[in-house]
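Attaching a single structure in structure tokens format; questions to follow.
Only a single protein chain was left out; the remaining protein chains are all shown in position.
Coming up: chain A.
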Amino acid sequence: MDFSSELSDTLWDVVICGTGLPQSLLALSLSRSGKNILHIDPNDYYGSAEAAFSLQEADDWVARHSTTAASSTSVFKSASITKPENVVGLSFPRAYTLALAPQLIHARSELLSQLVSSRAYRQVEFLAVGSFFVFKPSSSPSLAPTLVRIPSTREDVFSTTAISAKAKRGLMKFLKFVVDYNSSPQTESWHPYADVPLVDFLREHFKMDAELQTYIITLTLSLDGRISTKDGLATIHRHLSSMGMLGPNFAAVYPKWGGISEIAQVSCRAGAVGGAVYMLGNGIKEMTVGENEISLELTSGDKVRTRRLFRGEGTGGDETGIGRLVAIISSPLKSLFEPTIEGAPKPGVAVIAFPTGSLASAGEADIDCPIYVLAHSSDTGECPIGQSVLYLTTLSSSDSKNTLHRALESMLIALDGEQQRPESLYHLYYEQAGSSMRSQQEDLIFGFPPPSLSLSFDDATLGPVREAWNVVMGEAGVGTDYMAFPDREGYVDDDEMYD
């Protein structure tokens, strides 16, 4: 069959380039629109900057992103893989699915509502994000550091022995405040602090000690630890109001097999079911923008014409970026993934924070912003049973690789005492550029901003997808439900018997 002529003979309504989350969600949103859609990606894998890789794919990816210079085409740089010597236990490459940009998704996120209303959620398996821990350095050289679990419910706050009775009262007072922080009289107390760091508000208004401040900041996952009072309260409110929404004792979920990557793939499948044509390993080489259509020459040599083009907008990477370290651990790290109350689902993800100033060691500068670790159990499908994957993130600096490795080692010491001493089997390090770019529309071309560096999914990502959908649908979109589809299931036949 000659697909090339089909490609070039068609005047496409929409060409989408890239299979990151926004582009994939656009494909999903248009999957019942009857539009003629060609969806391509210059990479030979789905997910763009939110992809998930086997170890073999990670090798190939690192080879293309090892440069330390900022690039105009990729948000990633300085990628390297190291495998500690004399350590055995790494399984075969496809036994792993390492996520480039793992994110928690809060139960109240609009993304989950859209996945449910569009029926795409049926092909995604979600796990609970369980406990949040804070790393506590040892108080004397003879003692190991510890991980202290942040109490997640009222009962938890009362029963924990980790904080004093006075601190408990302070914590409860703050949590009650957050419940309706946006109404009077609460607003009067925080509005003067709106644009100053949340820690200042917690210290001055709630008289919280440093440890309690740390708990609250950890729940915000603020990368610099300096989140503003306005944003911080909104984030804590999202966390608390998500708690229990989808089941007891958890506030966020994580899609198995690589998080956002899986949602992108399932969305593209929905696009394909709706008739979109998919090509991977095929990007745009040349482009001519006419008055009513765009002519594209693809890297495959195919020439296509389209009414509109939707793509990612380069890097914009002048902003501070982050350093990421992915480590495969030889132990299931069971203590991180225990349900804390009866009836709660078994969590597949835990969060560990190294607060600012918690990683002092001889001859090394202490950290001046937090380090966050997303710990994934083998239930995520990202590693074999008996192992786990740790995703460490911190704001990038000239020393972030070294800092993340030190945090990893300290964390494994804190977790020693499991049946099997945890060791890291594999390290993948890279840096990702940030961006404050917004979506752009010029003539017939729409550009999505690069992905957010946030460790929890930011609903602001969904705005440009809706904008793009409006652009495609025009008048036809008015009065049409967005992302709301009936199931496509085939009917259920009578049983047939067979022996």
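Going forward, a contact is a pair of C-beta atoms (placed from the backbone, for glycine too) under 8 Å apart; a residue touches a chain by one contact, two chains touch by 3 or more; residues count from 1.
We take it that contacts and distances are computed from a predicted model.
Only one chain is not pictured, and the protein name UniProt records for it, out of "Postreplication repair E3 ubiquitin-protein ligase RAD18", "Ras family-domain-containing protein", "SEC1 family transport protein SLY1-like" or "Mini-chromosome maintenance complex-binding protein", is "Ras family-domain-containing protein".
Across the entire complex, the residue among A:K256, A:R324 or A:H376 in touch with the chain not shown is A:K256. Within the set A:R122, A:K166, A:K207 or A:K334, the residue that contacts the chain not displayed is A:R122. Touching the missing chain, out of A:P347, A:P370 or A:P464, is residue A:P347.
Of A:Y46, A:F76 or A:Y215, it is A:Y46 that touches the chain left out of the display. Which of A:K77, A:R149, A:R269 or A:K401 touches the hidden chain is settled by the complete complex: it is A:R269. Residue positions on chain A in contact with the hidden chain: 1, 3, 46, 94, 97, 107, 112, 115-116, 121-128, 152-155, 157-158, 172, 175, 179, 240-249, 251, 253, 256-257, 262, 265-266, 268-270, 272-275, 277-280, 282, 345-348, 379, 381, 488-499, in rising order.
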